[in-house]
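Shown here: the complex without one of its protein chains, the others still in place.
Every chain is named by a letter (A, B, C, D and E) in the order it is written, and numbering of its residues begins at 1.
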Amino acid sequence: MRPNTTLRAWRAGQKTIGAWLSAPSAHTTEVMAHAGFDWLCVDMQHGLIGDADAMNMLRAISTTETIPFVRVPWNEPWIIMKVLDAGAYGVVVPLVNNKEEAERAVWAAKYPPMGGRSSGPARATLYAGSDYQAHANDEIAVVVMIETPEGIANLDEILSVPGVDAAYVGPSDLAYALGMQPTGDNADPKHKQTCLDIMEACKRHNVAPGMHTGSLEYTKMWLEAGFQMVTLGSEVGFMRAKAASDLAAARGDTNTPRVEPEA
Amino acid sequence: MRPNTTLRAWRAGQKTIGAWLSAPSAHTTEVMAHAGFDWLCVDMQHGLIGDADAMNMLRAISTTETIPFVRVPWNEPWIIMKVLDAGAYGVVVPLVNNKEEAERAVWAAKYPPMGGRSSGPARATLYAGSDYQAHANDEIAVVVMIETPEGIANLDEILSVPGVDAAYVGPSDLAYALGMQPTGDNADPKHKQTCLDIMEACKRHNVAPGMHTGSLEYTKMWLEAGFQMVTLGSEVGFMRAKAASDLAAARGDTNTPRVEPEA
Amino acid sequence: MRPNTTLRAWRAGQKTIGAWLSAPSAHTTEVMAHAGFDWLCVDMQHGLIGDADAMNMLRAISTTETIPFVRVPWNEPWIIMKVLDAGAYGVVVPLVNNKEEAERAVWAAKYPPMGGRSSGPARATLYAGSDYQAHANDEIAVVVMIETPEGIANLDEILSVPGVDAAYVGPSDLAYALGMQPTGDNADPKHKQTCLDIMEACKRHNVAPGMHTGSLEYTKMWLEAGFQMVTLGSEVGFMRAKAASDLAAARGDTNTPRVEPEA
Amino acid sequence: MRPNTTLRAWRAGQKTIGAWLSAPSAHTTEVMAHAGFDWLCVDMQHGLIGDADAMNMLRAISTTETIPFVRVPWNEPWIIMKVLDAGAYGVVVPLVNNKEEAERAVWAAKYPPMGGRSSGPARATLYAGSDYQAHANDEIAVVVMIETPEGIANLDEILSVPGVDAAYVGPSDLAYALGMQPTGDNADPKHKQTCLDIMEACKRHNVAPGMHTGSLEYTKMWLEAGFQMVTLGSEVGFMRAKAASDLAAARGDTNTPRVEPEA
Amino acid sequence: MRPNTTLRAWRAGQKTIGAWLSAPSAHTTEVMAHAGFDWLCVDMQHGLIGDADAMNMLRAISTTETIPFVRVPWNEPWIIMKVLDAGAYGVVVPLVNNKEEAERAVWAAKYPPMGGRSSGPARATLYAGSDYQAHANDEIAVVVMIETPEGIANLDEILSVPGVDAAYVGPSDLAYALGMQPTGDNADPKHKQTCLDIMEACKRHNVAPGMHTGSLEYTKMWLEAGFQMVTLGSEVGFMRAKAASDLAAARGDTNTPRVEPEA
Partner (left out) sequence: MRPNTTLRAWRAGQKTIGAWLSAPSAHTTEVMAHAGFDWLCVDMQHGLIGDADAMNMLRAISTTETIPFVRVPWNEPWIIMKVLDAGAYGVVVPLVNNKEEAERAVWAAKYPPMGGRSSGPARATLYAGSDYQAHANDEIAVVVMIETPEGIANLDEILSVPGVDAAYVGPSDLAYALGMQPTGDNADPKHKQTCLDIMEACKRHNVAPGMHTGSLEYTKMWLEAGFQMVTLGSEVGFMRAKAASDLAAARGDTNTPRVEPEA
């Protein structure tokens, strides 16, 4: 089976940088796949990405060595199973609140006896190799998102669930959880501290800590802090930021609009 | 944020006329968007419309001032959140049976602290403006459908749920609920009375009453009766009715086939 | 091979009524295919229909006994060959100006030795039967459009070309050709007389005369006049006309907008 | 209503042979629909098939007399309702564990009073006829899959649920359920015996027994054993097997790779 | 008819800044349409954009006031007519070599008596208004590309053709024409001088001069020089440049890869 280089990097204590995909386009996905990120995440939750789109995007990523993840729209076993059959090497599961929900995500992502994933990796065997089913339970990453009051409260029990490989922070939803306005890169000390607390809990449980950002500045900050799965931005965000700043400069505008992250 | 003119009309006690969309076509949607209806509803329940189709249809409506609604296929939080992220200004939720289900729909449609909608309005901010998240809880309409025996029995508790803006009657399913055959525009006195009872309950709870029809005749009747959200027909229904009557006339047929409404 | 009932009707001196398709939607196409027209024409010239769309629409028509035609965007052999391979039972070729252009259209539509059509009816054999290639030259209709000054001037030589089965009038372009504004159903006496002249020329050459309309009134008029291939309207036109008139009536408007034909 | 010839064959004690579809392509589907199988099953669980794809594939099958089934990705009422509205004549429901889950599947597939299916057969009436709703409860097949330890343990209660027409074995998941590796056509005696036990239970409950295979050999074996709904293979499997064996032979290779079934 | 603000700006001697679109995605197109460019150009020549994609992208641009152009893949009348019917407000025609080819482009873009465009603006009337055909000849821009040895040699006769509104330089092809390697932003003095010569010729003929760039630097340079239609970059180029530079910075790389323009 083709190795999951990102998951192996996490297990080795290394850091990875990825990008988010929110446009349902195989072409922009393929361009991003050639940009050199460690992994790309097809966002089926907030991205404008339907089920057929996700499959085409996974194929586009497969033209390179970049590792393909999918953020599913919900902690639904059938959606997790479907994107794994299509060749995702990891699922990012939003809004995980407690141990039961974390177990539900792992159950969907693992073949028996570890879980209840149904057999039928239609495209995964093309991408991963014919020995896929024998190794998938070891190579497929399960990433739970910590971004709700319940999730924060139940952090230790969530991170204790066997099969949880990483915990990923969605800063906008986390802001809501902390009673703040949903800005992306958040400079509020309480918000920052919560992120660091989550990171520390991950370290205690041998789970890779992950963080969504919308800027180089925050990416560097969180990498330095110790996060192992850091999102630099989305393809649409990169496009928008560069188009906006260059257009403003071409027109002689002095103040460039700030583009917020989306997750 | 771009105002939801339909929701504001309801709050002002005014009536609106809309149409249903059941063909997964951005072109027919754009044509309908230019036809002058107050709102259009993309039907993901009974229409042949997948998730990617719905997004394209919402874009087509955005070329005009017509307000875009989506009927979700089920009372699933993630689907409600996804169509709102794509720019729907209202969700029509089928088969709502009781208070808990109404609360579940509202919860999915509202950002914290009013609900649990996750942050990430990828396309909604393009359509609505960059201040979308600050005002979305006020401008996005939640429409529950009353069409089951349980829904009728629990009408008052459903309509009491804060955040429910309108209650919409599906006459075919309502016929089933009343033990009748599922005709669309239904002349049965008991059926009519039930519709009027629902309308009266809406008035008591300051909720806009809504009604699906498949004809001008019923649209006029229900508008006069006091319904505020009335569907004149679907794009496919209009096409079919006109094609059938003109073809029959061109061939000299005397009896035109009657086309039934679909919802 | 499945018979081309429309072509056979023309050969038997009978009249047929069809409709135009300009929305790239397999669903609206399938609905129209069930409406009872003799034939449907996928409009790749002015309709918003790409090559992949046309193939899906031909498939949708194949769920019924309605005969599928395609108006190609231009008199290009490869496009004619491609839509025939996809199962069209007739091609409508726009803007034919002279004998050479008519011969070019026929050449593309006929297998050797009658023409130069390349062998490879990938979908046509599914639709028509495994003996397709042995009979296609007899069953596939070639329809040339007469709508330019040159086409009118060279009418007799065009209609003399062996393999031309019908000549179809596009009234808007014909209006341009006559120095008029491009209205669809055209009441101008000179325009009408030109249409009748074309019809008479068709009769002389044993070619079926065809006419595009946008209304029941003109369809009846031209059927009575003797046209054998009359278009009652388009799927989008039916939808728009009915939506507009019903909406105006529902709102109590007295004057209904008039929807013009498109071809 | 167009009769469900496959369901009627089962009721008459006859055997049927079908094929599985896992590629989201209307063209390969149409080719398969002309191949002469009794039924085809669009696999939305493990196939790479999204909701819009499934609708297009159902349309392609409708160009022939082959009966269209859909395997839904999960026992979700809204998905079952949606594929039935799109014209499926049967639903295959994976991973049914007990009586309640079987009842849930039947409830979604049947109109009141037998179930809770919502009214709105948008495409089904085109395919089946205008009297669809009056007869759908009799003509639409509900097929539950038996492939989990719970499903095997609760076999009799599942098969007792009114409205269950067939029980279908997924051999790979069944292997997991029996603690084996997930091979498709499984020669293990315990696996075979379990399949036969399920078949016998079906006979007791007057339910048609069904079996997935990936080869002619197993298809013949299970047909002889008495299974009434046997899958010979998938369109992708046929393609792959023939391409692999012919290519190996063309190159002079002596050992042909063995292609495993997917379900 | 909705005014072509870009064409009017050129006629008033003003400068405009636009962007190129090469990804077949309505979502990235809509994002770019909200970025504030004067116009966007859907590139059907070198972009990965098919005919159906172009139509969806034109719709996405129509959600804003940005003016939609299309670069057609070739100087083919039917393709020019088709994209105009779909609502393009200008066509960019590649590789124009002489007067006859310029006349051919204008002929395709203008209704009679000025040209030979066929009547049937299916989507254009939605976007532009019902009086579209009366004003289209005045509002639709025809942009010829000067990028071949013949085009340079015949510059004056090309720019003399009535109906040519702008002449656009493709710097990569121009480099080939000058015997150089095809870099995008080209610092070679001979290349620069040729661009300036083309600009001066445009001024003499009252035609707007246009220039493709791949950077802010060249955009500013050419705007200052007097070009009126300057392309700042493509959506894919913006995305790639920002992703590459930020990723390199996040990793601590010192040399950022340079992304070349594409046209």
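In this text, a contact is a pair of C-beta atoms (placed from the backbone, for glycine too) under 8 Å apart; a residue touches a chain by one contact, two chains touch by 3 or more.
Computed from a prediction, not measured in an experiment: that's the story for all the values here.
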Per the touch definition above, residue among C:His46, C:Lys82 or C:Lys242 touching the missing chain: C:Lys82
Hey, which of E:Asp51, E:Glu101, E:Asp165 or E:Asp185 is the one touching the hidden chain? E:Asp51
Which positions on subunit D touch the chain that was left off? 17, 19, 22-25, 27-28, 31-32, 35-37, 48, 216, 219-220, 223, 230, 232-233, 235-236, 238-244, 246-247, 249-251
In the whole complex, what residues of subunit A lie against the chain that is missing from view? 26-27, 30-31, 34, 55-56, 59-60, 62-63, 123, 126-127
Would you write out the residues of subunit E that touch the absent chain, in ascending order? 22, 24, 45-48, 50-53, 73-74, 76, 94-95, 147-148, 170, 172-173, 175-177, 179, 181-182, 236, 262-263
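The rule is simple: only the chains that are shown with their structure count from here on.
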Show me the overlap between the contact partners of subunit D and those of subunit E. A, B, C
Between the options A-D, C-E or C-D, which interface matches B-E on more than half of its contact pairs by residue number? C-D
Larger contact count among C-D and A-E belongs to A-E
Going by C-alpha centroids, which chain is farthest from subunit E? Tell me that one. D
Between subunit B and subunit D, what is the gap in Å from one C-alpha centre to the other? 34
Residues of subunit E engaged with two or more neighbouring chains: 27, 31, 55, 123
Please classify the inter-chain touch graph. Allowed labels: line, ring, star, complete, other. other
